[in-house]
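With one protein chain removed, the remaining protein chains of the complex are shown where they sit.
Moving on, here comes chain A:
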Amino acid sequence: MAADNSTTAMQTDSRDWADRWRHINKILDRRGPFCDNSFREGYENTLLPQCKVLVIGAGGLGCEILKNLALSGFKDIHVIDMDTIDVSNLNRQFLFRPSDVGRPKAIVAAEFVKNRVAGVVVTPYHGKIQDKDDDYYKQFQIVICGLDSVEARRWMNATIVNLSQELGEAIPIIDGGTEGFKGQARVIIPTVTSCYECSLDMLNKPTTFPICTIANTPRLPEHCIEWAYVLEWPKVFKNEKLDTDDPKHIQWVFEAALERARQFKIAGITYSLTQGVVKNIIPAIASTNAIIAAACCNEAFKIATTSAPYLDNYMMYTGNEGVYTYTFQHQKKPDCPVCGENSVNVDVNKNWTVEEFIEWLKEKPDAQLKKPSLMTADNKKIYLQAPPILERSTRPNLEKKLSSLIEDGDTIIVTDSTLPFSLQLVVSLI
């Protein structure tokens, strides 16, 4: 960006200087062979100055992502993280110092980047992604996920894909993940490319051991730890659920595992291994985080500037046997419950009973339904074919008018053995 375009604050800031952005201006000041048609020369003409980018997670990947975005010309960065800083994070989460231990990651990371990189605004939120609603998420043009949990990713993916469908405009998601020396980066353009849910089947499963092994023939320290928290904890504490974030609980598991390991003459139980097994933490390697975060941020930069084609759509990085990367186009699942084209608008006579409605569904030649079960999107049962107990309790609904159970515009989730997944009917009562 040209110096005369900087804000007053930036001109007076000793951390700003002429030519500070020369590295990105080389790419942005003239059209190159790979630029998109919509590309216009100059930093100001890209999305970078106004683009609101949301970073989910301020941990190992998140620290890298925040730093990279700030150093690539993004100005308006938001970050969400629910965790507080633990001593064990300091070896790789370089935005944090020993004095920050116990403070919220999002807040400390935002402060650090703001103080270090002139002209960048980082807005933190210390809390859960589920605390925020669609109005919050729709202000962003790009979402980057640096998460370590499948559940959080599924929620984020579903939220952004649904929102994109509603807005009629896709909010790209860039998802990074690492496991030891391995990692992946992918670009999800909602409804255009495959989404996170589409690829659920190909995820690595967390390592679990057969329960009979941990009960009878432990050989590894991990077996003893699993014995302590899977079998012993519920026996001793009955109804109290193990809280994996409570150090007292982890300490209890650690001591129980240690005692068990002593009986079986197994070495290697430590507090941190206990924490790792219970929380299913795969050791994070700083450099893998750096590689994956860099790949994610380059994609964000290309998407925001259209200066080069973005990743289409999945990059795997394998560093545990030499170095291997592989890029491929992960295919969209037509029956994906999140992005699949399984939503249909139907006009329904408002005088129909549920039974008449079901008969009509079965006769619809394009649907091919045999025994449809119906629930509303907010989880109210209309009629279920099985199991028998639910069939019996929903049977009285068959005689009721559909309009007494749903409102105009409501969505009905239909499942049927003839459907690969489900069908969502958006019902207009006429």
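The definition used in the following text is that a residue touches a chain if its C-beta (ideal position, glycine included) is under 8 Å from a C-beta of that chain, and two chains touch if they have at least 3 such contacts; residues count from 1.
By definition in this document, contacts and distances are computed from a predicted model.
Of "Intraflagellar transport protein 25 homolog", "CMP/dCMP-type deaminase domain-containing protein", "Centrosomal protein of 19 kDa" or "NEDD8-conjugating enzyme UBC12", only "NEDD8-conjugating enzyme UBC12" is the UniProt protein name of the chain excluded from the display.
Note that of A:R22, A:K205, A:K248 or A:K265, the residue touching the chain absent from this view is A:K205. Contact with the chain not shown here comes from a single listed residue; of A:D29, A:E44 or A:E166, that residue is A:E166. Note on the undisplayed chain: of the listed residues A:P283, A:P334 or A:G409, the one touching it is A:G409. Within the entire complex, the positions of chain A that touch the omitted partner chain are 36, 38, 46-47, 141, 150-151, 154-155, 158-159, 162, 164-166, 168-172, 189-192, 197, 200-201, 203, 205, 208-212, 215-216, 230-231, 234-235, 303-304, 306, 337-338, 343, 345, 373, 375, 377-381, 384-390, 393, 409-411, 413, 415-417, 419, 421-422, 424, 426.
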